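The complex is shown incomplete by one protein chain, all other protein chains being positioned as in the whole.
Up next, chain A:
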């Protein structure tokens, strides 16, 4: 992922998919298809990717027994266990990175697009670079 980001053309067009807050502050991206991507990628496939991302994030943030147990365990050890183990959330973020790399390889880069892992943008926005188009600055 990192090496890919580094070989980006200097001033490519970037399309941003912003967060969707209708269900609260959980991480969720808008599934509305950005007009700038028209003709570059199948709308259905794009929405599929976003939906999958949203499910992964909501899974990381949901209040299931697994998350409760993890937090209670950490609390019992006075939060010292966090020094040794990755949290469930961090594991999910790694999974998301892998998913995005895989999607880039199979779907987006062949079509001249590239997704940037949202965590590199502070989970604010999903950045999509249009690789072979310069913004003409």
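The rule is simple: a residue touches a chain if its C-beta (ideal position, glycine included) is under 8 Å from a C-beta of that chain, and two chains touch if they have at least 3 such contacts; residues count from 1.
Note that contacts and distances are computed from a predicted model.
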Among "Queuine tRNA-ribosyltransferase catalytic subunit 1", "U6 snRNA-associated Sm-like protein LSm6", "Palmitoyltransferase" or "Intraflagellar transport protein 80 homolog", UniProt-listed name of the chain not shown: "Palmitoyltransferase"
Residue touching the undisplayed chain, where the options are A:16, A:33 or A:99: A:16
Where the missing chain touches chain A, by residue: 2, 5-12, 14, 16, 19, 21-25, 60-63, 67-68, 70-72, 74-75, 78-80, 82, 87-90, 93, 119-125, 127, 137
